[in-house]
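Single-structure report; data block below.
Not every chain is included here, but those present sit where they belong.
For reference, chains read A and B in written order, and residue numbers begin at 1 within each chain.
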Amino acid sequence: MDVDLLSFENPIFKSYVFWSAVLIIKMLLMAPLTGFHRFRTQSFANPEDLPSKKLKVKFDEPSVERVRRAHRNDLESILPFFVAAFFYVLTGPNEFIAINLFRAVAVSRILHTFVYAIVPLPQPSRALAFFTCLLATLYMSIIVILKTL
Amino acid sequence: MDVDLLSFENPIFKSYVFWSAVLIIKMLLMAPLTGFHRFRTQSFANPEDLPSKKLKVKFDEPSVERVRRAHRNDLESILPFFVAAFFYVLTGPNEFIAINLFRAVAVSRILHTFVYAIVPLPQPSRALAFFTCLLATLYMSIIVILKTL
């Protein structure tokens, strides 16, 4: 029984793995994006990174710090989602609900990065993207707790 | 054999999943707690978050930064625990030891948040809470390494 749950033949697990892999790639791209702004604004955090001896380390370049905040928010939001959703798959949820939750999280986190770190948009765009993932992860965690009490 | 290890019929795995889901919810609550202190002290990190044009972004509000340090410590402590404990379950550990390790980690991390970000208490309260999770995760990782050498 539980075996099938962790197989790609289980469409819920397959969807979870697919969207999680998409989000991993999205997270990985935050590093080059940070690097792009570091070089563009010549703002480096370590002496050994400075391309010229005339430069000094710099920790308050707004464009760099903005990407770093978006990246940290990914760690706070996406990594717990990976764990909660994995457990949630094991509870044998409704297929329609589960797959659409995963899609909603993936799309909302891509939008979160877009409105935070690519083209900063007015609130509540970022808040809506943020809370979609938070509430979905919270919902899944509660289901998991109810199933393992 | 290993199949049963990842089933909720395995009490060790069930306990791991339950306490991990509790800790995920605890981590998710750090974001609203940060938001609460941001609004209370009107300390926002992004220009688009400012409720009034008279405000400026602020990165050094102590109550906000305290919650952010507690949250970052969660990322550094709880997320590795999720992975180490998952592997540890697969080593087929003693049930009594395993379940009490998970309980100890969950309780200590909830206490960590309490004494760090809710009601700051003198040391060594936070240090004790911190090292309980660290040592438990270290122990589980060493068991895992010995079983997979």
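Keep in mind that, in the parts below, a contact is a pair of C-beta atoms (placed from the backbone, for glycine too) under 8 Å apart; a residue touches a chain by one contact, two chains touch by 3 or more.
Model, not experiment: these values are computed from the prediction.
Sequence-identical chains make up the whole complex; the displayed set comprises 2, and the total in this structure is 3 copies.
One rule holds in what follows: only the chains that are shown with their structure count from here on.
If you average the Cα atoms of chain A and of chain B, the two centres end up 18 Å apart. Across the complex, chain B is touched by residues 1-3, 6, 66, 69, 72, 75-77, 79-80, 83-84, 87, 90, 116, 120-123, 126, 130, 134, 137-138, 141-142, 144-145, 147-149 of chain A. For chain B in complex with chain A, the touching residues are 3, 6-9, 14-15, 17-18, 20-22, 24-25, 27-28, 30-31, 45-49, 71-72, 75, 79, 82.
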